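Missing here: one protein chain of the complex. Every other protein chain is in place.
Take a look at chain A:
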Amino acid sequence: MSCLQDTSLAEANSFSPSMPISPSSMINQYKFEDEPELKDLFVTVDDPESHITAIETFITYRVVTKTSRGEFDSCEYEVRRRYQDFLWLKSKLEEAHPTLIIPPLPEKFVMKGMVERFSDEFIETRRKALHKFLNRIADHPTLTFNEDFKIFLTAQAWELSSHKKQGPGLLSRMGQTVRAVASSVRGGVKNRPEMFAEMNEYMETFSHKINILDKIAHRIYKEEREYFNEMKEYGPIHTLWSASEEDIADSLKGVASCIDKCCKATEKRMAGLSENLLPIIHEYVLYSEILMFSEEIGKLEDKVECANNALKADWDRWKQNMQYDMRSAFTNVADNNLRYYEECLATWESFLASQTVDHHGEEDSEDRP
């Protein structure tokens, strides 16, 4: 594809700021993932499976790809990958595209909490994050056409192993990049220190805030879960009580049923949080870790090609995505809460209606102004 060549050319040669970039590669760079009509590659990660060998135990995930792209021999692929394979892919992408923002992978180990390495919760969280990782790549105008990405999605296990062992191709590309960087620095290329400073300042604050948000979101989840646990016990007491009563047995059972329904509703609310907000915020915590620019010149040159339009474009794209993701994640939280309160409201209102129907025309209805 012509645009693929253009982009890689653009990257290799764009250390001089005045290099024109072909229009078609521009289109690719500014394409956003919220335009499903343009998507021609769909990836899912699911079905974690445990494998036990003599040496180790590990989990593989099923990666399903559906595509209409010409360069794929088939339109559907199903392979199994383990975490190591994802790590490999990430490092290949970082090597090939040093100026682009590569999406983060979920952590290797979980330090905090008492989540066991292979607990269901851990595996599910990781699976969701791996799914996100591949989708970020698939939706990226440049990364989506990366050759290693294609191999990752399509190769059988033995094919991938042998491909991984290939070295030379990478080194030569790596060498080219390093040489280009060195020449740009030596050549006194006009860097854009203001842009770098701006990005760094932004990321410092962003990183700080997103980490706090991460903690808050987890804390809210924890509190909601504790509330749910107590609520589970609350309803049944009313049912128990109704067994010793006659006249008020129905009212008590009614209250018990309302509480149980609200309990279920709060469980849904919790699930919504863990499916949406928590993973998104956590992904951005990881993003902020890789985007935090260190003061070492070496890292600086690797990641922040100040003169590089590609990075600037990618940076803008990242910010756009972040805005979109945050907006939709928090809107989703609001929706979850609205749904929760509306469900509870309906439950209690119907209980109230049932009580005041057979209420013997008491004071409250007469005293109402």
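What we mean here is this: a contact is a pair of C-beta atoms (placed from the backbone, for glycine too) under 8 Å apart; a residue touches a chain by one contact, two chains touch by 3 or more; residues count from 1.
The working rule: contacts and distances are computed from a predicted model.
K.L.:
What is the missing chain called in its UniProt entry, if the choices are "Adaptor protein complex beta subunit", "GATOR2 complex protein WDR24", "PX domain-containing protein" or "SEC24 homolog A, COPII coat complex component"?
P.N.:
Options "Adaptor protein complex beta subunit", "GATOR2 complex protein WDR24", "PX domain-containing protein" or "SEC24 homolog A, COPII coat complex component" narrow down to "PX domain-containing protein" for the missing chain.
K.L.:
One chain isn't shown here. Among A:L41, A:A155, A:L252 or A:L278, which residue touches it?
P.N.:
Hidden-chain contact among the options goes to A:L252.
K.L.:
Given the contact definition stated above, which residue among A:E49, A:E159, A:D316 or A:E342 touches the chain not shown here?
P.N.:
A:E342
K.L.:
Kindly state which of the options A:E71, A:E147 or A:E226 is in contact with the chain not pictured.
P.N.:
In the full complex, the listed residue that touches the missing chain is A:E226.
K.L.:
Please identify, in ascending order, the residues of chain A that touch the omitted chain?
P.N.:
These residues touch the chain not displayed: 201-202, 205-206, 209, 212-213, 216, 219-220, 223-224, 226-227, 229-231, 233-234, 237-238, 240-241, 244-245, 247-248, 251-252, 254-255, 258, 262, 323, 326-327, 330-331, 333-335, 337-338, 340-342, 344-345, 348-349, 351-352, 355-356, 359, 362.
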